[in-house]
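Quick one: the structure is below, questions incoming.
Omission of a single protein chain aside, the complex is shown with its protein chains in their original locations.
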Amino acid sequence: MDHILLVSLIVGGAALLSFPLGRYMAWAMDPQSPNRWTTLFCKIGGASDEQDWKRYLVTLLVFNAVMFTVTFAILALQQWLPLNPDGKGALDPTLVFNTAASFTTNTNLQHYSGEVSMSYLSQLAGLMWLQFVSAATGIAALAATARGIAGRASLGNFLIDVQRASFLVLLPVAAVVALLMVFGGMPMTLKGAAEATTLEGAAQTIARGPVAAFLAIKQLGTNGGGFFGPNATHPLENPTFWTNALAMVAIVLIPMACVWMFGRILGRMRHASVIFAVMAVFLLVKITGSVAFESGPTPAFAGLPVSEATGNLEGKELRFGATGGPLWAVLTTATSNGSVGAMHDSLNPLTGLMPMIGMWLNATFGGVGVGMINMFLYIVVAVFVAGMMVGRTPEYLGHRIEAKEVRFAILALFAHAILILGGTALFAGTALGQATVQEAGPHGFSEILYEFSSAAANNGSGFEGLGDGTGAWNIATGIVMLLGRYLPIILPLAIVGSLTAKRRAAESAGTLGVEDATFGTMLALTVVIFGALTFLPAAALGPLAEHFSLP
Amino acid sequence: MSDLLSGLRVAAATMALCVGGYTAVVLGVAQAVSPATANGSLIVRDDGTVIGSRLIAQGFTAPGHLWPRPSAVDYDAAGAGGSNLSPANPELATRAEGLIAAYGGASAARPIPAELVTASGAGLDPHVSLEGALFQAPRIAEARGVDVGQVKVLFDRLAFAPGGPFTEGRIVNVLEANLALDSELSGAAPTQ
Partner (left out) sequence: MSSTSNRSVFSADLVGPALWQSVVKLDPRQLVRNPVMFTTAAVALLATVLFVRTVLVGGDVLFQAQIVFWLWLTVLFGNFAEALAEGRGKAQAAALRSTKAELRGKRVKGDATQEVPASELRKGDVVLVETGDPIPADGEVIEGVASVNEAAITGESAPVIREAGGDRSAVTAGTRVISDWIKVRVTVEPGTGFLDRMIALVEGASRAKTPNEIALTVLLTGLTLIFLIAVGTLPAFAAYAGGTIAVPVLIALFVALIPTTISALLSAIGIAGMDRLIRFNVLAKSGRAVEAAGDIDTLLLDKTGTITLGDRQATEFLPLSGIRDAELMEASRLSSLGDETPEGRSIIALAGRGEATPEGAEVVGFTAQTRVSGLDIGTRRVRKGAVDAVLKLHAFEPAAVRELRALTERIARAGGTPLAVADGERLLGVIHLKDIVKSGIKERFAELRRMGIRTVMITGDNALTAAAIAAEAGVDDFLAEATPEDKLELIRKEQSGGKLVAMCGDGTNDAPALAQSDVGVAMNTGTQAAREAGNMVDLDNNPTKLIEIVGIGKQLLMTRGALTTFSISNDVAKYFAILPAIFVALYPGLGALNVMGLASPESAILSALIFNALIIPLLVPLALRGVAYRPQSAARQLVRNLVLYGAGGLIAPFLGIKLIDLAVSGLGLA
């Protein structure tokens, strides 16, 4: 009963809040006519020309290169820079590359432990800055995609869009969430670690920091990079049940609102509702599976006199309740957030499969902005097949889907598959990965598979038992993150560019409707068959093999 | 080239507002409104020494104290982490057997609550379940030379439902419970 209550509170609450937020985001990102904000952002950016898809893309990539370079510099030089009260030292160069790539791509895969390795300046000016602008990049890309599909002549201007997303969307929402977190008991200080002498006389160093500010944008921007190593399981990063609940809402809030923003820019709210419903169904199925599988006992305790009324507790916090861990695991991987509220490595095997499915599909709300863009790729494929089945050249909202569009969409899905499966094969088949797994057998395979899934989906969570701090892991996942980020932005924008160049067809009773349950079913089937089926062999050798070999 | 310059300008603006301005505002409000929690919910003795944070578990081992959940990082609050062991890993069973022995054994009739043999995600979980506390009450009462009923009453008083109607069961903050035990039920001083 408490399961259902909590899931309703989090998912239902986020869904309810997402609707007005989506309306606000549509206003903020896509004003009917240039407003004073537009004027201000023109001044800051120094450029305001309307861009076609190629110009938009180039500007986006150049800005992301700036993001990467600035953060790379801050991380590489942190030992000489200010705001370093605990005197953190130099980082390994491959770790600097991996971390800069990770935060630039909105992944936040962390091959380090924040409180151990990062100075406050690195955390704030390097990582937290990227948590804002990488999320803003995603929102901007979605706005541009939506404008193209809506048939506008221009996709807008990236530098203006990225400021709108940063200043008008992310900043105010993050401020509200950060202050709520402060009231919920979360630390927000620039003081260094506290030295304590415990009741029994032992010395304890308590790392702390500007957590509330960092955490708010980490959750809202589907970033997920924790201030502390164990992320949101850390009591200072997530002190109470209520901060946990708020954080979970924050994880899915903007990805949900992005669907509504997409619908509003298109002027097709019914279509957006269908997409939202499809995503919500996938989300709820995964949550149901996750919560159910995790309520089972810890298999290792079979035969021991352990009372497991609340299910598998390894890697979980008591203050979040029995549902908190598995629910968070699904939310954080349905979106490309990647923060963790329980240790995924210690989840029951089939529970652990749910987050992986989330990352394989990468479109059940997905990353801020990019989740909806990923769903657009599935829509292109679904429309193509369904369109033929109604006896017409496939059309999406009047845009004809032809070879070029199909090619780009399938290429993006192919890229996702090869990044995950190719990477896993390379590491699982060789000592590169075999030597770093914590446990042999299918569980270790899951660790490798999870790591590449997380990198390719720009998620950032991990089966943390994996010894992923090696140079090979840093470089491989760094490259996967970059390709996994930019290919699914470049290819959809190219599709949009191709669509807008064509004569738009009128819609009628004979054209494929994208606003009914039938289309929703078709879309869901496409997501399952094109998204999930590819990974079934890998799933069989990982979580399924582990599950079926349990005593 | 103009993209690069414009990009740098936008980078500077976002850095100033989203990092500088935002952090300053949240920091200012936090330190003004709730300095105690903003600085880590520290528990400070009258002499100014820090006992710990009410949010961070400490490694209690004295029989008269309530013991926390096991920690994969030995309660290192500067380098937290979980065991990350798969739930089928035999190491979990080995660890559990050791802990059950340390707790003086358990049986099917008196099973040990699961959280006392499982490590939390960060290894710093400050709570145990009320059942976990009550499981330890006889030992604590014996060590303190007080009636076990008194210990149970104290735990019951301190126990709370973390999520109200959204969670089942109640939990007890270990550090607060031990502070209460030391101040209220110090019948016999806990052996260090």
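The first chain written gets the first letter, and so on, giving A and B; residue counts start at 1 in each chain.
Just so we're on the same page, contacts are C-beta pairs under 8 Å (C-beta built on N, C-alpha and C of every residue); 3 or more make two chains touch, one makes a residue touch a chain.
Given the structure is predicted, the values throughout are model-derived calculations rather than measurements.
Q: Taking the whole complex into account, name the chains on display that the unshown chain touches.
A: It touches the following shown chains in the full complex: A.
Q: Given that one chain is not shown, which residue among A:Phe41, A:Trp260, A:Phe445 or A:Phe463 touches it?
A: Within the whole complex, the residue contacting the unshown chain is A:Phe445.
Q: Which parts of chain A are in contact with the chain that was left out?
A: 381, 384-394, 398, 401-403, 405-407, 410-411, 413-414, 417-418, 421-422, 424-426, 428-430, 433-434, 441-442, 444-445, 448, 503-506, 508-513, 516, 518-519, 521-522, 525, 529-530, 533-538, 540-541, 544-545, 547-550
The rule is short, and it goes like this: only the chains that are shown with their structure count from here on.
Q: Along chain B, where are the residues that touch chain A in the complex?
A: Interface residues on the chain B side: 2-11, 13-15, 17-19, 22-23, 25-27, 29-31, 33-34, 37-42, 49-53, 55-62, 65, 69, 75-93, 96-97, 100, 106-108, 110-115, 117-129, 131, 162-163, 165-169, 171, 175, 178-179, 182, 192.
Q: Where on chain A is chain B touching in the complex?
A: Touching chain B: residues 2, 5-6, 9, 44-47, 58-59, 62-63, 65-67, 70, 113, 115-116, 124-125, 128-129, 132-133, 136, 159, 162-163, 166-167, 170-171, 174-175, 178-179, 182-183, 185-191, 193-202, 204-208, 210, 212-213, 216-217, 228-231, 233-236, 239-242, 245, 298-301, 304-310, 312-323, 340-343, 345-349, 438-439, 443, 463-465, 546, 550-551 of chain A.
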